[in-house]
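Heads up, one of the protein chains got dropped from this complex, but the rest are sitting where they should.
Let's look at subunit A:
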Amino acid sequence: MTNPTISKQEVRFRLKSNQEYSQASFAGIVSLALGFVLLLNSYVPGDGSFKPAVLIASIAYFAFALLELAVWALIRNDLIRSGAIRRSTRMLGYVLLLSILTANVFVATMAFQLIKQKKSAAYTLAVYSLLTTLLVFAVSALNLFKPYVANGFLIGMFLLIVAAILQLAALLLVAKHADKAVMPRWMGLIAGILILTSVSGNLFALFLGLLLIAKLRDKGYSSGSKLGEVVERLSRSSTSMLGLLFILFLLTLSITSYLTFDYGLAIENNYSLILQSPELAYPLGTDNFGRDLFSRIVFGARISLAVGLLSTLIPLLIGGVLGAVSGYYGRHTDNIIMRILDILYAIPGILLAIAIIAAFGASTVNLILALSVGAIPTYARTMRANVMLVSTLEYVQAARAFGSSDRTILFKHIVPNSIAPMIVKSTLTIGTVVISTSSLSYLGLGVEPHIPEWGNILKLGSAYLETHAFTAVYPGLAIIALVLSFNFLGDGLRDALDPKLD
């Protein structure tokens, strides 16, 4: 079968350099693992039977996993034989697309990649924006099984469907036109609509809209926008794209939950529903006060994300400015600012946070401040180092020779070129902040205990770990997934933003 004329190294190179090949094996293995997890969950040790619903889901996951692995073998075969994937193999992608009905995003994203031979950044973004909306729709639709739904539920779901249709249309159009050097002018309208759908929190749509507009304005003169390049590089790593997908999924869910979820179910005690096991009406069960864990975790995402993003943004801005100023001016300015920050740096972060909260009381605002203050020095140090490096470059000297003011040089020439490591650092630290928030809440120092925050939910659940494990397992999984997602994204961004990897 194998072509005897190609060497072993060449085979390895062909396989390694092909994106679909590695993605297929990743998606296949992950689906297989999930299938096993579901199978274990479906088993009822008491009477040796299986829960039918979970068992069906498990079988579906196994089926798609096997199919995926078959596709993987085909791809391998194609690559070794001809160095490219055959059309017939790519057509299998449409079959794999069905996996989206089982919420298997791993196989689904792979399928979208497989279908299209030449993948542009716009296509990837269009796929992910549609996936995000569909996932949010599916998760929100679980509310249908509740005794009642939120007042805005119908409007919310309708808007989600509209967004999904628009994004699907955009996906099809992008697949057809985006590769052309000059896109038709009406693509601008599509871009506008996409940006409009991004108010739901679906930033994929926003990025896609911006990308299309940039491309339209560019009129094919240059090789492509910076955003397009970053997305293209980022999309090479399936883990970081999945991370981004999960983060934006949560963001969209948190925003649309204002319409589609009922806060009462998450916060009002219901003594007739104490510690119910997961069922359709309460997909993740209820806690010891009879509150729906599913709703609590969805609303908890709002706080975790808000606290995570804000307490990263605040030190990013303050630390960034301080670092930039001290790195650019040097000498006494540098000494004074950095020594003060050194003092702050010497205090353990979580201890400082505990002290601030103990002094000013537990509330969300204080929590954000407490977590922000301790992180300022590290951002300042990173920024200072970057600015010191960039300010010695020749174009900065040139700008100075032209007589630009310090402020112009610093903020127009230096900062934009030293910002990339800061972005990477902040995505990597968001995960830590999410964990700190949950730890502080777990210690009773975060937000008020009845407010659905993941650390709070976990704390309540931990008392029932032995008797009703689901009360602790699900919030724990949510925390793990969010932190992992931010870390994967940070990793991917580091590669995507690093000019040395070009």
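Criterion: a contact is a pair of C-beta atoms (placed from the backbone, for glycine too) under 8 Å apart; a residue touches a chain by one contact, two chains touch by 3 or more; residues count from 1.
Heads up, the rule we're going with is that contacts and distances are computed from a predicted model.
A chain of the complex is left out here; the name its UniProt entry carries, from "Solute-binding protein family 5 domain-containing protein", "Serine phosphatase RsbU (Regulator of sigma subunit)", "Probable glycine dehydrogenase (decarboxylating) subunit 1" or "Septum site-determining protein MinD", is "Solute-binding protein family 5 domain-containing protein".
In the complete complex, the hidden chain is touched by one of A:Leu96, A:Leu125, A:Ala150 or A:Ile337, namely A:Ala150.
Residue-wise, the contact with the chain that is not shown comes from A:Ala362, picked out of A:Ile255, A:Ala362, A:Leu389 or A:Leu428.
Checked against the full complex, the one of A:Leu168, A:Val230 or A:Ile255 touching the unshown chain is A:Leu168. For the options A:Phe13, A:Phe62 or A:Phe289, the residue in contact with the chain missing from this view is A:Phe289. The chain not shown here is touched by just one of A:Tyr94, A:Trp186 or A:Tyr395, and that residue is A:Tyr94. Remark: the residues of subunit A touching the chain excluded from display are 94, 141, 144, 147-151, 153-154, 157, 161, 164-165, 168, 172, 262, 264, 268-269, 271-272, 274, 288-289, 362, 444, 448-450, 462-464, 466-467.
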